[in-house]
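Data first, discussion second: the structure below is written as structure tokens.
Yeah, one chain of the complex is gone here, protein chain that is, but the others are all in their spots.
Moving on to subunit A:
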Amino acid sequence: MTPILDCRNLTVAYGPAPTVSDVSFALKAGECLALVGASGSGKSTIARAVLGLHGPSTRVSGRIGLSGHDLRATGEVTLSGLRGRLVGYVAQDPYAACDPLRTVGHHVGEAWRSRGMNPAPGEVVERLRMVGIDNAPHFASKAPHCWSGGMLQRACIAAASAHAPPLMVADEPTSALDPRRGDEILTTLRAGRLCHSSLISHHVDLVRRHADRVAILHEGRLVDDFPVSRLDDSHRHAVTRRLTRTATRWVSKEARAPGEVLLTARNVTRSYAGTGRTIGPFSFRVRAGAAIGLSGSSGSGKSTILRMIAGLDAPDEGQIDLAPALRRRGAIMPVFQNPAASLNPFWPIWRTISEPASASKRIRTADRKALARRLLGQVGLERVDIEARPDEVSLGQCQRIAIARAIAANPLLLVADEPTSALDTVARAQVADLLAALVRDGMALAIASHDPWIHDRLNAEVVSVH
């Protein structure tokens, strides 16, 4: 039986060095293959190659066979005809994948219109209902920003599977969502009638439950390929063992004497204008040398509480008392979800890191570079070039650079909003370890995350937000 997808010696190069080299794999009908690897290992590059979406400046070699078509030998016009019919695509971030100016109904309907057809009346709503959207007629007429991430990702699956393609490529389809929603998405994606085979690239714990086969990518090469049942075999490749281990390793909880109380929140509530929704009341204390973890699914109000802790937003009722030490500038520093977006892409990293220190007084460039070097050592990046720009380092390193920038201001309290959710398992563990070390050294930390693993790792007192 011919495979649905057959990649032979696939090599893709954006610049002089190939991003993906000599990768071969095949996918049978009905099979779900998970490509697993750290960020930058070439997963998305392979996904784009399978869709034939690399631009003319990218060099692609090898053979990509899709249901009997040789994609590399196919012209652009025929290729657009194959996309959507033979292969469907689900992107990582559903909000980025939908045109913000148009309704989600339009987005799903585009699956037909872009091929010169018109969806049958009621077809779009029916497809949305099939992926579990309640009240589909109402939501179909809404713009993407009115949808929750999980719902929107399901709508994207409905759009991608409109023509029942035999292959579905999903690039990190759940990483923007919390784990429970992630399970729902992968179940929807694999649900019987929607498609026959899928190629997903994803985190180890979800792969374990949803994939049939796992292929491990490391620095652009396929280093391991095996059935998912063998994931925990001890004789697997070293890279495989590292990826699976970091996903499950826990640190032991050590008892610590609680430090001074820095911030006290009493019966704090906050409502959202125009929605009638209120969160709270919450009461908690933030102590030096301890972490407080806000848990809850996407959209539950975690970020709002963090904004109130950071003083960017005032509570409707109740009060937040700050210790006098926290009132100085730089005493509370933020760490953001998307590390790449929070660093200036045009600045060398020494400039970014030393910016808080130079905010109030002038410092000589040599001193700023020395400071950046010292702080990089503190976050475990002594080998990173301080002249590098954010796009030359990995996403996980970007997040550690962002943390180095935050500690440059000598803060007493770090406020971190989903600092690990954009990262792969290896980087996630490194960032969590770094935050844990800072807390051990006496820093207070308020962290919002939908991931119970990180709260546990930081030994955080958890406040659930609903």
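Odds and ends about this structure:
Throughout what follows, contacts are C-beta pairs under 8 Å (C-beta built on N, C-alpha and C of every residue); 3 or more make two chains touch, one makes a residue touch a chain; residues count from 1.
By definition in this document, contacts and distances are computed from a predicted model.
UniProt lists the omitted chain of the complex under the protein name "Nickel ABC transporter, permease protein" (options: "PTS system D-fructose-specific IIA component (F1P-forming), Frc family", "Nickel ABC transporter, permease protein", "NADH-quinone oxidoreductase subunit J" or "Spore germination protein B1"). Contact with the omitted chain, checked across A:A13, A:L82 or A:A310, is made by A:L82. In the complete complex, the hidden chain is touched by one of A:C98, A:A372 or A:V415, namely A:C98. When the omitted chain is restored, the residue from A:R115, A:R221 or A:R285 that touches it is A:R115.
The chain not shown here touches subunit A at positions 51, 53, 77, 80-85, 88-89, 91, 93, 95-103, 110-111, 114-115, 143, 145, 156, 159-160, 162, 272-274.
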